[in-house]
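The following block contains the structure, expressed as structure tokens.
Left out: one protein chain. Kept in place: all the others.
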Amino acid sequence: MTGGAGAALALAIPFLAVPGIWLARRRPNVREAVTFLAAVSLCGLVMSLAPAVLCGERPAIDLFEMLPGLSVALKVEPLGWLFAAVASSLWVVSTFYSAGYLRGNDEGHQTRFFACFALSLGAAVGVAFAGNLLTLFLFYELLTLVTWPLVTHHGTEEAKRGGRVYLGLLVGTSVLFLLPAIVATWVIAGTLEFAADGILAGKLDASSAAVLLALFMFGIGKAALMPFHRWLPAAMVAPTPVSALLHAVAVVKAGAFCVIKVVVGVFGIETLAGLGGAAWLTAVAGFTLIAASVVALRADNLKRRLAYSTVSQLAYVTMAASLLTPLAVMGAALHLVAHAFGKITLFFAAGSIYTAAHKTAVSELDGIGRVMPWTMGAFAIGALSMIGLPPAAGFLSKWFILSGAMSAADWLAVAVLAVSTLLNAGYYLPIVFRAFFVAPGTPSAGVREAPLAMVASQVVTAGACVALFAFPGPVIGFARAVAGG
Amino acid sequence: MLLAHLPILIVVLPLVAAPLVVLVRHGGVGWAVALGVSAASTAMSVAVLAEVPGTGVLSYAIGSWEPPWGIEYRIDAGNALVALLVSAVATIVLPAAKRTVLLEVGADREYLFYALFLLCLCGLLGIALTGDAFNVFVFLEISSLATYALIALGRDRRALTAAYQYLLLGTIGATLYVIGVGLLYLVTGTLNFADMAQRLPAVVDRRPVIAGLAFITVGMGLKAAIFPLHAWLPNAYAHAPSAVSAFLAATATKVSLYVMMRVYYSVIGAPTAFGAEPTGAILMALSIAALLVGSGAAIVQRDLRLMLAFSSVGQIGYITLGISLASAAGMTAAMAHLINHGLTKGALFLLVAGVALRLGGTRFEQIAGLGRTMPITSFAIVIGGLSLIGVPGTAGFASKWALVVAAIGAGLWWVAAIVLASSLLALAYVWKFVEAAYLSAPPAGAPARGEAPADVTVPALVLTAAVVAFGLHATPVLEASSRAASAFLRGWP
Amino acid sequence: MNRDIILRVVSKLLIPIALIFALYVQFHGELGPGGGFQAGVIIAAAMVLHALIFGLAAARALVPEWLVETMVALGVLVYAGVGVAGLLLGGNFLDYFVLARDPAYGQMRGIFWVEVGVAISVSGVMLKIFYVFAGRGRALDDKP
Partner (left out) sequence: MTTLGHLGYWATVALLMTGLYIVIARGHLVKKLVGLGLFQSSVYLLYIVPGKLVGGTSPIVDQGARVYSNPLPHVLILTAIVVGVATLAVGLALAVRIREAYGTVEEDEILAADDHDG
């Protein structure tokens, strides 16, 4: 099988899984088996593309012509491969976890859940392997639409409101800013095909580059740059596996991915650096980073704290991309991976706590680590990764971002990174501390560890965080390829 | 030999079939004849459309009187496309009409329905294909009179007032059009569009020309329901028999828009219409108002059918916006949206016909929980709604893309911004449906899970599939629209 | 009203004359003012007069609804048939020149049949309109 066909097959697998899931709707075990099978085969397929991509091959395929001169085209590039690899491997884990969570909490509409989950993965793979901006936009919007039923899963008034904010902000920004940016790129450059050194090179002056960059960056609402971050906390009404999907597997990762992709593949690092059009972006991202951390610090609801942590972590990626140095871009790519594994661990843990103890507030977690040691152990590793401490993957990515900031001599960015690390520690470590070292206020009788499927999943992802720290070689190889080195 | 006569056969076939249906006085036969004629017209339109790129313009002299003395049928890539849209939508709507007409109109008047339908089809095709200004008026009235009667056959008494309202405004519109034509006739001495185009530049006194342009704009604006001349449309679409709603929503206003394009570009000429006179600015302002007001009004409707009707007012704004840009890109967008919106609204009104058939109404409290009671129909309505918003992968995206490219290409960033902002209004009304269908419980006494009969659902799904197909692979529509646009811009010298 | 002897007698005299005048207008149409439209209206007027004097029921017995509808359709068909005949004889639609060997005669023949069609349709339409309104109004006024 040629690489291009492999990419097309990878895109097809999640979509093909949907009819299977639907047919098995009356038999949950078969249904989850179908999902699992699809996830494993997708993951295996993506992994099988790795050697070729590392060797410098760029498997590509044109699927069909959508608009005159503009095809829906797939092209596997290092960054896209990283994203696809993260999404597909986390799909495998989260299938287990979701099954445990949904059954443990007696959630309804489980078939719809798994079908939409599979569709989201399909859209994420489409975003990852998009060969041009049009394809990217197509799957970006599809991702928003198919995750809406997941966000509003409970169907309550609150879910409805959350869904409105979610949809309104994501579709609103993409239609108002991203689409005109894409059309303008098409009008200016005459092509939407990503290129290693950017397609707008030499076609823009400084001011229009800044405007276009602003349209792109605010248009990619999934990257949650302030002031368009409200959808993330609003989407917290969803069941926890959905939050995991949004925050770690597909949605925000798609946003971060698009940010890097646009900076590298559309503008080109050198072009943008030459025009000096990204300094404001560093500032906005830095502000988002600090502000979101401060909000997270004050949030008592665990999921809300995690949500604002995501906003801040996404700003790392955007800021890293805006530094426009190869090292920082490498850091951005690495952070995409590291944050995914760290954040999914945290959400898994939050879901486990809810399932086992029905607790949602940080202040209720006193001593919970003693009854749920595995869960809170995983949580601790995820938290370390978020803060950027060894032995977790977050350390690596922050290291590269910091090196990038220093090599760019952007001392503001360095300061922001330093402060934010402190803030991260400030809102994560107390949770870990409470869980293990504060005696429970009220004896929570009958609270036990969460169901096995859930515990196992979070242990696996926490292990992956550590493994990425211990054996970073392959991932760094890909990240280096992203930065063009 | 047959090929040479296709331009007239497309129009004559329904004209002959209509009285035959009256003579036979049998509903089933009438339906079969109407379906056969529509299918034949579609086939002939395809043949003509395939023919025009080679020959450029097909000209047919009625009664062998050479134009400009006789009436000429003149077909280029522009009107062939319109004829194809009209006949194709008729062919798809008719299978679904059988059951709904029997239910809503009654068996005793069924044959009259199909006779009127054929007359309406004949009129719309005639408007599209004729090259004679007065002939346009005659066909306009044939289609309009048939339409008034068709709307009046609707389910309740509000259909009568809707039809009466439409009759008043439609007649005023047609009369204003014919006054405009009269003024042009007075200064050129000809009614043939092509001949008129040739003689107009030599006319010294411009005032009658400008007055004619204004009269035709307002007249056709009334028929095309351009804001603020749209008052007749929502009630007419909402209360007409279901099949009529679907057919008219997809075709009737589109044909009037075609006449506007023809007069602006082929007869008056873009330099006069858009250069010397402020037609473009006026049309653009009205289009933008239509986008915002139409979509805004759609949000607050409490009936799905009315919501779709108001959405049409907004969507027509996209087409006129494309016309007002007076560029090849703008006209391409206008033609593409004319087709894509026709398909989308046809699909949506057919789907809603199925909903009305099963649930007995389309008010939002009746359709609550539609995702559970009629899952397939409900999902298809969502897809149609996505096309109204312009989500990529649906036909609506392709034409919106073309429109934004045209606006940005012309340097009109703010227009592009408004176009896109109005999509968010569409998002609001479409999501009102989605929330009602998927996040509300069905009302008490709702029928069990199931779909409308296949003869209603399948044609609707065919159109929905076309919406998706032309969204994922929009090249055929956009290229045909681009050919049509260049045919308009080239004019009829 | 139908008991009024004068009206009955006068109308019996007038209606045949009106019909003959209609035929005159019809067939003289190619040479002088006149034609199928006018003739059709005069025919319908004669029938309306009959209905006014002898009552709607009598008129409906004489020219029943189905016949009226048939006339409307038939007229259009005759008209379209002339057009199609032109097509079949090798000309364009509504091409009169090919209807006879001598084009000038073909013109006359074509116009003649078109006018026949028009007359049938117009008289049918006029009667139909009359029937519709006359029937409706009566039903409504009968209600208390």
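Per-chain numbering from 1; labels A, B and C assigned in written order.
Please note the rule applied: contacts are C-beta pairs under 8 Å (C-beta built on N, C-alpha and C of every residue); 3 or more make two chains touch, one makes a residue touch a chain.
These numbers were taken from a predicted model, which means no experiment stands behind them.
Asks: If the full complex is used, which shown chains touch the chain that is missing here?
Replies: Its contacts among the visible chains are B, C.
Asks: Looking at B:L167, B:L439 or B:A460, which makes contact with the chain not pictured?
Replies: B:L167
Asks: Check the options B:V11, B:M44 or B:A149 and report the residue that touches the missing chain.
Replies: Of the candidates B:V11, B:M44 or B:A149, B:A149 is in touch with the missing chain.
Asks: For chain B, which residues touch the unseen chain?
Replies: 134, 137-138, 141, 145, 148-149, 152, 157-158, 160-161, 163-164, 167-168, 171-172, 175, 178-179, 182-183, 185-186, 191
Asks: Mind pulling the chain C residues that touch the left-out chain?
Replies: Against the missing chain, chain C presents residues 37, 125, 129, 132-133, 136-137, 140.
Note that in this section only the chains that are shown with their structure count from here on.
Asks: Going only through chains that touch each other, what is the minimum step count from chain A to chain C?
Replies: 2
Asks: If you average the Cα atoms of each chain, whose average lands nearest the overall Cα average?
Replies: Given all protein C-alpha atoms shown, the central chain works out to be B.
Asks: Between A-B and B-C, which chain pair is linked by the larger number of C-beta contacts?
Replies: Looking at A-B and B-C side by side, A-B shows more C-beta contacts.
Asks: With chain centres taken as the means of their Cα atoms, state the distance from chain A to chain C in Å.
Replies: Centres of chain A and chain C (C-alpha means) sit 79 Å apart.
Asks: Once you find the CA centre of chain A and the CA centre of chain B, what distance in Å lies between them?
Replies: Chain centres of chain A and chain B, defined by C-alpha means, are spaced 44 Å apart.
Asks: Distance-wise, how many Å sit between the C-alpha centres of chain B and chain C, to the nearest whole number?
Replies: It comes to 36 Å between the two C-alpha centres.
Asks: Which residues of chain C touch chain B in the complex?
Replies: My answer: residues 66, 69-70, 72-77, 80, 83-84, 86-87, 91-98.
Asks: Over in the complex, which chain A residues touch chain B? Could you list them?
Replies: That would be residues 64-68, 72, 134, 137-138, 141-142, 145, 149, 152, 155, 159-160, 163-164, 167-168, 171-172, 175-176, 179-180, 183-184, 186-187 of chain A.
Asks: Within their complex, state which residues of chain B touch chain A.
Replies: For chain B paired with chain A, touching residues are 386, 389-393, 398, 401-402, 404-405, 408-409, 413, 416-417, 420-421, 423-424, 427, 431, 435, 438-439, 472-475, 478-479, 482.
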